[in-house]
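The structure under discussion is supplied below as C-alpha cells; questions concerning it will follow.
With one protein chain held back, the other chains of the complex are shown just where they sit.
As written, the chains take the letters A and B, and residue 1 is the first residue of each chain.
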Amino acid sequence: MNTKDSPGVIRSSSGIELKNYYTAEDIPESHRHRVHSAPGDAPYHRGWHPTGYRSKPWRIFQLSGFGKPEDENERIKFLLKNGETGFIMEHDRNTADHCYNVDHPEVVARREDVGLTGAVMQSVRDIAICLDGLPVDTSFGHAGGAVVQHAPFALAGYWTVAKKRGYDLSKIAGTGQSDFNLTYLGCVTKQQIPTDAGLRFNTDIIEFCGEHLPRWVPVSIAGYNAADTGLSPDQELGTLFANAVEYLDEIKRRGNVPLEQAAKGCAGVSFRASIHIFEEAAKLRAARLMWSDLLRSRYNITDPKTANLRIHCVTAGSKMTYQQPLNNIVRGTLMALTAAMGGVQSLGVSGYDEALSIPSEHAHQMSLRIQQVIQEETNFCAVTDPLGGSYYVETLTAQLAEKAWEFFEEIQQQGGYLASLDSGWLHAKAAENQHSEFMALESGEQHIVGVTCAREDESPFEVDGFMGTDDAFDVATERLQETLRTRHEAGACAAMKNLEAVCRSETNIMPVMLDALEAEVTLGEIGDIYRDVFGDWNTPIQT
Amino acid sequence: MHDIQQLISAALDGKRAALARLLSVIEGADQNLLAIESQLTPPVGEAFVIGITGPPGAGKSTLINRLVPHALESFGQAAVLAIDPSSPFSQGALLGDRVRMQGGEFGERVFIRSMASRGEEGGLARATSTAVRLFDACKWPVVIIETLGIGQVELDIMNLADTVLVVLNPGWGDEIQANKAGLTEAGDVFAINKADKPGAAQTRKDLLDSVSLISSKSMPDIMETVATTDKGVLELWQAITAHHARLISSGELVERRHNRQRGLIRRIISDQINRLMDDALNTEEVAMLLEKSTVGEVDIHKALHRVLALMNR
Partner (left out) sequence: MDHSQKRILMAKTGLDGHWRGPTIVARALRDAGFEVIMIGMANTDDIVRAAVDEDVDLVGLNIGGHINVALRAVNSVREARPDVPIFAGGTVPPHAKKQLEALDVEVFPPGSQLVDIVAAADRLTGRSAD
C-alpha cells in the first residue's frame, strides 16, 4: 500500500499498520471501557439487538432482475422459493438510470443491452407485472430506484401498485435506494440531475416517508458504492456519514419534519463487505459506533431506535474474478461470514459469475446457499458479536472510527460531501487508491488467486456469462406504444404539467409523482421534465 | 512531400479523413507544419475564430457543447479544437473534452479535434494556429478553440482568435492577481458560468473593476450563464456574434488578422532559426568546441561564431 514502508510492515487496506499480535494495551484508551458493553447497548458497536441473530437472522436479500418485467417476476419468485427473505426489484439500468424510454436514441443505439441489468419498467403497468403475486404486504421489498433521479419514479410506482391492491401504505415495509455514491461517484450516468436537485429529491422522499410510510427506509446511503469505486474502508465510513449529514442538515434547514424522524429514515445504510475479513468486520462495528456518536454530538439525538444503525451488506463485486470463477464461491463465503461477524440486518452475496455478467440462476442459488449454510449449519447465529473483546478487532474498530472521522473532516474542508462530488475530489481519492491497488498487483506485492498466481485451472465446469432474454427491447417498445395509446391522455398531460410546476417550486415532489404514476405518465416523459427543469450534472470525471 | 499535397487537395475537396490526417501531420513535425503552411497561402481568412479560455473547472467544455447548436444555426457547420495538457513526464496525455461535447446528433456538421499541448505553454498547442488555417481553408466557417485552462495566464489565444470568450465562475474574485489581470486583458466577451451559485454579482463587480484598470479596453459584454441548463447561452452567443460584427464594421478584424499574420511569420521564422540553431549545436564540431570551452581550452565566443556560421550556411 505504501512503498515507503520498511520491509516487514503490513498495513490494512485503510493504511493502519498491523501488529503481529494484539494485547489489551493496544486497544485505544478511549475505547477500552466500551469493550465491556453488551449488544444492544449504546454506542451499539456490539450490535443492534441484545439477542442478535437469535431473535432474527439477517435477511437474505439478493439483487435480481433482467429482461421483461415478467422475467424478473419469475426470478424473484425463484429466489423467494429458495429461501430469500425479502426481494429486490432491479430496473433496467439503460432506461432507469437515465430516465429514458426505450425509444430514446441512446437506448435504441444499444437495444440489445436493454433488459440485461434489470427489467424494463417504463410505467406503472410494467411495475405491476413485475410485482404480480409478490408479497408486497408481508415482505420487505426493494422498489429499485438506485440512482437518485430514478428513485421518485420507482418508489411511486411500487406504492401505486400496493395501493391498487388495497394495501395501506402506512403498513408496508421496504426501501428504495436513491444513493448518491452510486449516482455521482461510482457509476456516473450519461445524464443526471445536478447534485443539489438530487439532494432536494432525497430530502423530499425522507420527509414524505416520515409522514406517510413510517416502515419504509426512504433512502439508503450505500458505502458499498464508494468502496467498490476505490475508497478504503475508513474513507467509505467517512463518506457515508458526510453524506448523511448533508441530508440531515438539509432536513433541519427546511424544518418541515422532526429531525429525529428524518434521522430514523437515514439509519438504514449499506456497506461493502470485502475480502480483508477482520478490517471489514471491524468497519461494520465502527459504523454503528460512529452513527450513534454523530447523532448525539451533532443533533442531540439519543433514542436507541434512531441511533441504532441498520446495515445491509453486499459482498464486494470487484473482488470476484473472471478467471477460475468457481473460486468466487469461496470468496463470497468468506465475505458473507465477515459481514455476519460484523453484524448486519440483511446481506446479499455477489454471484460467482459477477465478473462475467449478471448472475445466472445457478449463481443466484449459490449466493443463497452460502448464506443458508452459515445460518443453518454452523451455529453461527447462537452468539452475538462473536468478535467482541478480540484485542485485534476492538483495536481496529476504534482506529477505523478515528480515521474515518478524519476523512469526514477532510470532506467538510472541501465544502461538504456534495461539493466534494461536484469538484471531483472524491473521484480523485478513489482513483488514487485504484491506481495503487493495481500497482501492488502488478509488482507482485499483492496476489489474487487464479489471476496473478495459481493460474492453472483444471475445472471441468465452463462458466459463461448469463445473457438474459432477447425480447426485452421489442416487448418494451410495444408496451410503451400501448401505454401511450390507451392511457387517459388528458389526465397524463395534466399530471405532467403538475409535475413540472412542482419541480420548479419547492413543494415536495412525491405527491405529484404518485399522481403521475397513477395517470400512467412514463419514465421518459418524467426524465424530459427533469432535463428541462434541472439540466445536467457537470460530471467531474472524463470517462 | 507528395503525400501531403495529395492530402491537402483531398481535404480542400471536403474529404474529412484527409483533413483529420493532416491535423496529425502538422502535430507531428515542424517541417510538416511549414510545408502545409506554405501550401495554404494566400490565407483564406473567412472563418470566424472564437477562443474560449478560463480557469480549470469553469465549465468551458460544457459551455461549448451548448454554443455549438447556435453556431450551427448561424453558420451551418462548426469545428472545435480542444487543447489539453501533455504530461511532462511521459509526453502522454488524457484528452477528455469530448466527453462533454459529443454532439453525435449533429453528425457531419461538427468536427471536434482534441489536441495535446505537447509541451507548449501559453494555452495552445504548437500546431493550433496551422490547424485553424486548415479548417479555414477547408471552408469550415467557424472554429471554436478551447484553451488548456490549467490556470496559468494563457494569452496566445488573443493572437489567434477573432473573439475571445473568458469563462469564469462566481467566486472568481479570489483568484490570484496575475491570473486575473491576464484573463481580463484577453477577454472580448465574458461569461460568468454557474451563475446560479452565490457570488455572481460580486464576480461581475470584480470583473468591472479589473477591466477599468486597462485604459485601452472598451467595456466588454459580461454575460451570465448556467451551461448545465442552457440558461443564458443564447444571449451569450448573441454577444459573441455582436462582437464579431463590431470587429468587422470597425475594421478591427482586418487589423487583428494583420497582427495574426505578423505573428505567424514571426513564429515560422523563429521556429526555423531554432531548428537551424539546434542542428548546428548538435554537430560534432560544435560539441567538441563546447567541450573544450568548458575546460577553458577555447573561448566560448569561438563556439558561438561557429554556430552562427553553420546556421548561415
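FYI, a residue touches a chain if its C-beta (ideal position, glycine included) is under 8 Å from a C-beta of that chain, and two chains touch if they have at least 3 such contacts.
Worth saying up front: this structure is predicted, and the values here are computed from it rather than measured.
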item: Contact residue for the chain not shown (choose from A:I27, A:I193, A:A316 or A:A355); value: A:A355
item: Hidden-chain contact residue, picked from the options B:E27, B:E146 or B:D162; value: B:E27
item: Hidden partner chain, touching residue among A:T85, A:Q261 or A:S318; value: A:S318
item: Hidden-chain contact residue, picked from the options A:G176, A:G230 or A:G265; value: A:G230
item: Full-complex contact with the absent chain, from A:P39, A:G186, A:G268 or A:G332; value: A:G186
item: Touch criterion as defined above, residue of A:M89, A:V107, A:V120 or A:C381 at the omitted chain; value: A:V107
item: Residues belonging to chain B that touch the chain removed from view; value: 3-4, 16-17, 20-21, 23-25, 27-29, 32, 86-87, 89-96, 98-99, 102, 104, 107, 111-114, 116, 118
item: Touching residues on chain A - with respect to the absent chain; value: 93-94, 97-98, 105-107, 109-110, 112-113, 116-117, 186-190, 228-230, 318, 321-323, 355-357, 431, 434-435, 438, 441-442, 448, 451-452, 462-465, 467, 541-543
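Here is the rule we use: only the chains that are shown with their structure count from here on.
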item: Centre-of-Cα separation between chain B and chain A, whole angstrom; value: 45
item: List of chain A residues in touch with chain B within their complex; value: 105, 194, 423, 533-540, 542-543
item: Interface residues, chain B side, partner chain A - complex; value: 57, 59, 62, 94, 96, 99-100, 105, 226-231
